[in-house]
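Step one of this worksheet: look at the structure below.
Every protein chain except one is present and positioned as in the full complex.
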Amino acid sequence: MLNVLELQKKLVAAALPSGFEHKVADVISEIVKPYVDEVYVDALGNVIAHKKGPGKKIMMPAHMDTIGFMATYIDDKGFIRVTNIGGISAVNMVATPVRFENGVKGIMQIEGKADLASAARNAVAMSNMFIDIGAKSKEEAEKLVDIGMVAVFDTETKVIFNDHLVSPYCDDLICCVSLILAMEQLKDVEPVNDLYYVFSTQEEVGLRGAITSAYHIDPDFGIALDVCPVGDTPAISVPMVVALGKGPTVKIKDASVICHPKAVEFLRKAAKANDIPYQNELLLAGGTDTAAIQKTRGGVIAGCISVPTRYIHSPQEMVAISDVENAAKLLAAAVCQEIDF
Amino acid sequence: MKELLKKLTDLDGLAGYEDEVREFIENEIKDHVDEMFTDPMGNLYAFKKGAKRREKKLLVSAHMDEVGFLVHSITEDGMLKLSQVGGIDPRVLVGRRMKAGHKKVNGIISIKAIHLTTPEERKVAPQLASLYVDIGSSSKKQTEEYVRVGDPVYFNSDFIEFGDNRIKAKAIDDRLGCAMMIEIIKGDIEYDTWFGFSVQEEIGIRGARVLGNRVNPDISLVLEGTTAADLPNVAVHAQACAQGKGGVISLIDGKTVYDREIREPILKKADEEGIKWQYKTAGTGANDNGAIHIAKDGCMAFGLSAPLRYIHSAANVLYWPDAEEMLKMAKLFIKESGAL
Partner (left out) sequence: MTFQEKLKKLVNAYGVSGDEFRVAEIAAEILKPYVDKVEIDKLGNVVGYKSCGKPNAKKLMLDAHLDQIGFLVTDITKEGFLRFMAMGVDPRMLLGSELNVIPKNGEPIYGVVCSTPPHLQKPGDNKKSVPIDQMLLDVGMPYEMVIEKIEVGDYIAFANDALDLLGDCISSKSMDDRACFMTIIHALELLGDTEIDCDLIIVGSTKEEVGGHGAMARAYIDKPDYAIAIDVGHAKTADSTPMDRTQDFGGGPIIGFGANSIPKFARRAVEVARAKEIPYQIEAIPAASGTNAWAIQIVEDGVSTLVISLPLRYMHSPVEMLTLSDVYNVGKLLCEFIKSFDGQL
């Protein structure tokens, strides 16, 4: 079986923020080619891998874009101002190592006059942040970075105690890993349904890739793969039952969608029949590609399998490798079931 | 084009009530297009054949609606209470002249005289809920002869040229975009092009969604007005764009990540031809591209705007040479995009 850590490292090295998915799209296309009948890229850059089969058309998206930054201004002293791509809490970004798309590294810091002690979380904005790439002047900086260039978190991917994986962008690259693992498991299995594995773009800025690819594919059923928050650390503000290492979740609801009861049952059935541990997930906040599928054309029944993740949208997110592997198993088992709705 | 802009900004049209503006545009372009129609929402579509066919369908668009108000209720003494259509900072309303209802009667918005206020009261800016339009009536019955609940209320703001090549008017966002499209349609173009004059942009880029569905282009060019905060009390990196530097090119905004693929070759060409342009250095705001680029299968997006000071107020301010540079860029895009 493919190795989760190695795959995640490969994807993290190529991944860029929403709208700039071409590099990671190439890496993923190469990896998944042997598992399907055709791989192609659509108008918004979504990688669509199609394994032909009878039965119903199932669309399974995991998004390959990340949150990040775009350079908007270089000041007289060579410090770079940025805007965020996707949801970022500026206060989480103080002292974060970043890397531009051309490899230039820097540290994100905060203006002195933005006083963290007396300011509420929301009072600190991205406009109070800047990136220091070590340039001594504007001219030096301009040789290295152009306005419009994007940057990502430049932090490590590694496995720590208890087989927990720490990495930037578990949201949602670790689900791309799960999707690839599922594809590998189904490689030689006779398909029961017509499978569309989709590595979608621009989820972080509004599910945009999933909206257009769902319209294009016009599926009968959808199962998205994304991360979900957990309730088992001191970092939480609202109680939640989901915990790390207790299995992937079957999503019932998030802020963007209420999953159709038949979709929820379908996934639970697959988990129970194959002895795969699972948890129930209900979220007040957060949106996923599931909503894009559900709202397309005349409406589509859609569900979601989530990998429980700690510290989402921070430079170091954490998952349990067993959950990643079980998510892949659950997806593979589910799409081999007949769809009677 | 300046004359055209004046006529367009003198017209009134807010979300749901764009008829007056659309009729004017239809009249201007009808003899210069090969196909023209309107959809049930009120979007105006025009197709103009060029000297050559395109491989990738292009849609050029601008919105016809401006920000304004609807009459929410009429008080017993005949004052109009308002609901806003589009985002308007209530602080720009006090002391304003307005036109109300389909008969466009004059009205004003103001508050009690300063002598009657305390220093504490003056620290708080009145919100829309406490403001009202006075049309000089003394009773609800009298007011109702001229204005009804649900009627539109607009800024009363004349087109004025002032200072160093500057223009003040209401609704330059986005009548300037409409004016440019009319200019372009009246001339000859290289390639077949679709033009869309959209409705209801200010309340959530609504008309553009249907525009995108019906035309289903491969490339979308939106002509807009965007906020220029090039003022003394704003730090340079937070100004978004500045007057005098030409048309503003979008990199990213609240609803769209713009495609480098089409942007880079176009800007290279623009530099060769000496057209002035600048990047928008803020990621805020949104325009019709937000809806068009994800309609149906999706398409590539390009955002071109004029740097406007004080947008969404009665007194938009434009530096005319920026409009001229923006028009050059728009024409260049229409030509060069045919080869992409």
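Think of it as A and B in the order they're written, each chain with its own count starting at 1.
Note that in this section a residue touches a chain if its C-beta (ideal position, glycine included) is under 8 Å from a C-beta of that chain, and two chains touch if they have at least 3 such contacts.
Everything numeric here is computed off the predicted structure, so don't read it as measured data.
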- [ ] Identify the residue among B:Lys57, B:Lys140, B:Lys186 or B:Arg214 that touches the chain left out of the display.
- [x] B:Arg214
TODO: Using the touch definition up top, pick the residue from B:Val21, B:Leu70 or B:Met181 that touches the left-out chain.
DONE: B:Leu70
Open item on the list: Need a quick check: the contact residues on chain A for the chain that isn't drawn.
Closed with: 238-241, 252-253, 257-261, 264, 280, 282, 284, 294-295, 297-299, 301, 341
Task: On chain B, residues whose C-beta touches the chain left out of the figure - done: 15-17, 39-41, 43, 69-73, 75, 81, 83-86, 129-130, 148-150, 199-200, 203-204, 206, 209-210, 213-214
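In this text, only the chains that are shown with their structure count from here on.
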TODO: Express in whole angstrom the distance between the two chain centres, defined as the mean CA positions of chain A and chain B.
DONE: 36
TODO: Spell out the part of chain B that touches chain A in their complex, as residue ranges.
DONE: 218, 236-238, 251-252, 255, 257-260, 279, 281-284, 293-294, 296-300
- [ ] Could you pull out which chain A residues touch chain B in their complex?
- [x] 18-20, 42-44, 70, 72-73, 75, 81, 83-85, 127, 147-148, 202, 205-206, 208-209, 211-212, 215-216
